[in-house]
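As you look at this complex, bear in mind that one protein chain is not there, while each of the others sits in place.
Moving on to chain A:
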Amino acid sequence: MIKVRGLMKSFGKATVLNGIDADIAKGEVVVVIGPSGSGKSTFLRCLNLLETPNGGEIEFEGKRITDKGLNIDVLRQNMGMVFQQFNLFPHKTVLQNISLAPIKVRNTSKSEADKIGMELLRRVGLEEKRDAYPSRLSGGQKQRVAIARALAMRPHVMLFDEPTSALDPEMVGEVLDVMKSLAREGMTMVIVTHEMGFAREVGDRLLFIDGGVIVEQGVPREVLANPRHPRTKEFLSKVL
């Protein structure tokens, strides 16, 4: 579904991604781990072109999205993204946050978009918050709304950029539960995370990124239990 070849990205003189190759299959849950500054978030942000790669190719559903002249907006409608800082729209209610893109981008009728929105809110357990503004929600609730907002566009893949890193510990579980149920339903997911337990339990494959390259990858349980590369070993010894 996603094919990445030789992906390069630098900010000024700093090289952040230094040739990444990766394939993500339909229905696969790929977790990306690595030390901070390793380039894992940049890798994720390149997938929906929030960052413009300096080199290499990315293919999504058979289309080379790194080609010039591609309609980025259409691409992004099929790729949902969830951010560390939630980025809910503070001037819109919970339901408006979810229904806005279907209405404005997909030309869905308001009643239909509200229906989709309410279904998604039920799914993340926040029906009663439909008319609340984001400022009234806890971090965990905000992130669940953000997931619902991304799902409202019926994306083919979901990108998660450290979705639980800005949460108080007691709220991590509720967000991970929503992500687990998504994974069970067969959603293709790429997740940058520090939650090793979640990676082990839900991930089909784990990528360890360091210094802008994929240092090691494999089945999460195996990589986490028996890291082969010294850098993976060193990183895991610090976080596990």
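Rule of thumb we're sticking to: a contact is a pair of C-beta atoms (placed from the backbone, for glycine too) under 8 Å apart; a residue touches a chain by one contact, two chains touch by 3 or more; residues count from 1.
Going forward, contacts and distances are computed from a predicted model.
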UniProt protein name of the chain not shown, from "Protocatechuate 3,4-dioxygenase, alpha subunit", "cytochrome-c oxidase", "Amino acid ABC transporter permease" or "Probable septum site-determining protein MinC": "Amino acid ABC transporter permease"
So one chain is hidden, and I want to know which residue out of A:Lys26, A:Lys104 or A:Lys233 touches that hidden chain in the complete assembly. A:Lys104
Looking at A:Gly39, A:Pro53 or A:Gly80, which residue reaches the missing chain? A:Gly80
With the missing chain put back, which residues of chain A would touch it? List them for me. 48, 50, 72-74, 76-77, 79-81, 83, 85, 87-92, 100-101, 104-105, 133-135, 146, 149-150, 153
